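A single protein chain has been omitted from the complex, and every remaining protein chain is retained in its original position.
Chain naming follows the written order as A, B, C, D and E, and within any one chain the residues start at number 1.
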């Protein structure tokens, strides 16, 4: 099994706020991340595809095409945008790093698997909010 | 001459918009950086002090104290904030990387030089908006 | 399944020496790492928690609280310390990167899982002795 | 289970070209990577061994010896070389990142497992062609 | 004085060989860098412009436009190319890191200064052949 990873990045604003909860609950739960006037990050994402290499090309997936899909589905809609207000596929979802990883995975899965070799799968999406805060969504790695 | 540097970081939202100019001028000049709902960055800053080392301590400046000044003057007011709306010393200044470097330098100069050894000076402040976009304010390095 | 990772770091001295073995065996086995007057590293650690995200907060675990637990259990006892002499939970354990990863995992497990959402688990602890030498303790990833 | 990783690097030239296919197919499939006069990369590799730590040494594997095997089997034959023309174990194999990871794994497996503790295994080999393009060969991590 | 830096990167093959000298001299002088079948690098470059910020834009130079000039003048001609054979402005020049930095500076100077604010200058070009081998061409920083 070969795991191929492509890195990308974008810059966006966001804020953590659960509109179903009180202001006080939000302040206590999210602290600085709840500040009203937004803050932002240089997000880095790693998209990993797992499968075998096509004997003709030596590729599990053409990384140039994968780069194009990531740009169209993730980078273009998110870059220099507000993740709470501007990104259609994040509507109604709080933009925590966890939720971003899961939402990006869903956005990418179909198109990525359509161009990957044979029965390769979109294995995981990892999102770095900062160098220190990271979330990875991976439906194939079990905890037990 | 010894140059001592301390690195710090904060996450903030901003937007480039010159209120004295038309919407059209702003869109054309700033492109994606002018999007109305803000975007943001993981800012990294490098503060450099130049001087000789105190023979008793071997320090040009106590980096623990320098860290404290950077936190109080820069990180606390900027972290998880909106650089256009929330930071008193940026009022009326467009938050380009250039202007941030210059404003941070002014904020830090007096307190930093007060605790640095002998006649050491605050030599420069460097701001990384991203890994690829960087501005440094340095009144001591001339272009000719 | 979502994997959330928090990075931390500390600086410490250590030395590899097995007191049950001869001086000669130690010199031959550990080479430079056996030098008598200690050496040291900027250790980086990555703590990963696996589980689902709490629908109210969007968090598998509150990274601010995780940061606090890592500081209390690992960074405070280890930072600027001698891993052979000063750290209670390393008593009688040779401070190889492997043993540090395992010991840190044990120190963190209970408190981390107590604050993580639902039945999330402490998935792994990764220790970077240098950028080139790395050990990860993970009881959930099997080799077969 | 403990996973121990050693990082190494080398600089090499390569070109993607499948001699069984037409010039046109190659240009279309590989784009810039098919340019006739070669291009090159600073390759970084991560070699991971999985097992338990030897109670006498605290090591899953002696990283100094692992470094030596990586140098002898991978770095020496590949460094400052042309991966299409100069490397015996790559003969007849297109030097994509995927194929390099798999070939390096095969080159290393026997010697690495011979010196690792007990029944530890060579778990994976990860190759970074650039910071953004990465392939990992791992026969132990399944996709389902 | 403000120093604004933009980072870029490209991948290329090269070889150090002085055709005016004997094979033996070349082998002895350049060692592995003289191997006949080329090797290559992930080159990183940093382009620095020095000047004052335009009060209307807060920019010393529009980094989007600088990025475009670097792409047109440096990245496009060099990326996935052979620096000895394919790059017009390197004809007759040995592609050491030193010579690349100087040649890139000359290629960029006129166009960069034409779009920078007021009398800003192209201050320096820094080329990273690897993370460990770096050359910077800077006509404004004197050694004495």
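Simple rule for what comes next: a residue touches a chain if its C-beta (ideal position, glycine included) is under 8 Å from a C-beta of that chain, and two chains touch if they have at least 3 such contacts.
As the structure is a computational prediction, the values presented were derived from the model and not from experiment.
**Q** For the chain that got dropped from the picture, name the residues of subunit C it touches.
**A** 9, 11-14, 32-33, 35, 37-42, 79-82, 85-86, 130-131
**Q** Kindly note down the residues of subunit B that lie in touch with the hidden chain.
**A** These residues touch the chain not displayed: 1-8, 50-51, 53, 56-60, 62-64, 121, 123, 140-141.
**Q** Mind listing the subunit E residues that contact the chain we can't see here?
**A** Missing-chain contacts on subunit E: residues 16, 18, 20-21, 29-31, 93-99, 101-102, 131-139, 141-144.
Basically, only the chains that are shown with their structure count from here on.
**Q** Both subunit A and subunit C are touched by which chains?
**A** D
**Q** Out of C-D, D-E or A-B, which pair touches the same way A-C does, with over half the contact pairs the same?
**A** Among C-D, D-E or A-B, the interface that shares over half of its contact pairs with A-C is C-D.
**Q** Roughly how far is subunit C from subunit E, going centre to centre by Cα mean, in whole Å?
**A** Between these chains, centre-to-centre, one finds 42 Å.
**Q** Averaging over Cα atoms per chain, report the distance between subunit B and subunit E in Å.
**A** Here subunit B and subunit E have centroids separated by 27 Å.
**Q** Two or more other chains in contact with one residue: find those residues in subunit D.
**A** Within subunit D, residues 131, 141 contact more than one other chain.
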